[in-house]
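Take a look at the following structure, please.
Missing here: one protein chain of the complex. Every other protein chain is in place.
Residue numbering begins at 1 within each chain, and the chains themselves are lettered A, B and C in the order written.
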């Protein structure tokens, strides 16, 4: 018995009615590793961009850009985001709202009096080094280090976890973000 | 301000502690288009294989192989499978159990008296032509035609929908299967 | 050793800083069985509503409503929808575009000359009877019968499969729809 399983050997009638396999219409809501890495780089770039906006345009410019970044890179429009920034303290450790995220990045919000603007610290580099990646399908998580280089060349490294979902427009959005300074044994 | 976002320009300390990005440990439960196409081809191949087992080893051989195929390619161990085969009739149209699927493919089950074994009809070719694919993340669906060539060269084409989920071992499993003869206007 | 695992026995400090468990902010993109059943009922209601619009307002009214229904109940804005309506024939069996779906429901599109409008046939009842439901997480599928009662009381029953995903606004959208008349052995 000859078995032909080729997807290309279509009867002529079908070939006329249906697209060739190479051009099958595809909707893809799954998350790829490449998308995850691009989202991480995008976060680093946005952080530096907010700092640059601050340097050139002051607090107002930084805040405007930060708001745009949060609106496009985080998932606050889907509900609460699970965001534990590096430098927050109780009772405002967790920033489940956009206002809390914005205050963390650019400060200047009396409702979050201890925030002085993480993005305004003059970072000159931001680099991601992943320990591992877990793609669940409709969500994807990363864990590893992110290193921030200051104006003086000093590098601050944090332990960071991000989880993303893909929105209807195909954009990854951060829905979990846990950042912490490395444990320092006494 | 120099911005370096390279994932490769890691400080030496980190480079020692963490794997290079190219080799980050990855768990991937998302479904790819390539996996979907492979699963479709696998279904066609299995159908022909069951027929070949029948030709060479009789009903017992066909049944044994069909059972193995169902155990590895369908999701009955996860719960009910939404399976509407091409040729079933009420009140046994839907085959939510493994027994119902097995009966459809190889017949010989008194509990499904109208089944005469779709896989035993002497098919010599089985070809898939997708109309479109929708990958939701943890599930993926296809819709299009599948054409079966009989011993006499006659081609039977059906409209077919499959949905897959990926199991813990990384194997796609059919959890939805709807097959129907084309509508024939009177 | 006394073990207390109560989620309610929080230290006073934490109780002040964090919401009680009963009111934890929650984002939920998973699909529930209740949402699936509501979406099915909504489809039946919409079909009858389009027919009613046709009866009272003619083709234009039916088309306007059908377009709205498709825009809210199907996932064409996410990409191709895997839609095999009951009564379509090759080479236009599969309706991966909104235009193809609209033509099927209300007819009147020269690009789909064989469509005479399934929703305009004067259905007086539409009832869903599920064989089984498979909820994958971010997608959910149903399979079973849908019965349509005509003006003359005659009931047409089809075999139907639907798969839904939840959009960013929390609405289920049909991304797979396979409908077929029951197999009629000769």
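Heads up, the rule we're going with is that contacts are C-beta pairs under 8 Å (C-beta built on N, C-alpha and C of every residue); 3 or more make two chains touch, one makes a residue touch a chain.
Quick caveat: nothing in here was measured; it's all calculated off a predicted structure.
Interface note: of B:26, B:87 or B:181, the residue touching the hidden chain in the full complex is B:26. Where chain A meets the chain that is not shown, the touching residues are 75, 79-84, 86-90, 93-94, 96, 114, 131-134, 136-139, 141-145, 159, 161, 163, 165, 175-176, 178, 180-185.
For chain B, the residues in touch with the chain missing from this view are 13, 16-18, 25-29, 75, 77-80, 90-91, 93-94, 96, 137-138, 165, 167-168, 175. Residues touching the missing chain, restricted to chain C, are 1-7, 9-11, 14-15, 17-19, 21, 24-33, 37, 41, 44-45, 48, 51-52, 55, 124-140, 144-145, 147, 155, 157, 166 (touch as defined at the top).
Everything that follows uses one rule, which is that only the chains that are shown with their structure count from here on.
Distance from the chain A centre to the chain C centre is 32 Å, each centre being the mean of its Cα atoms.
One finds 24 Å separating the Cα centroids of chain B and chain C.
Chain A and chain B have Cα centroids separated by 34 Å. Each of the following residues of chain A touches two or more other chains: 17-18, 25-29, 137-138.
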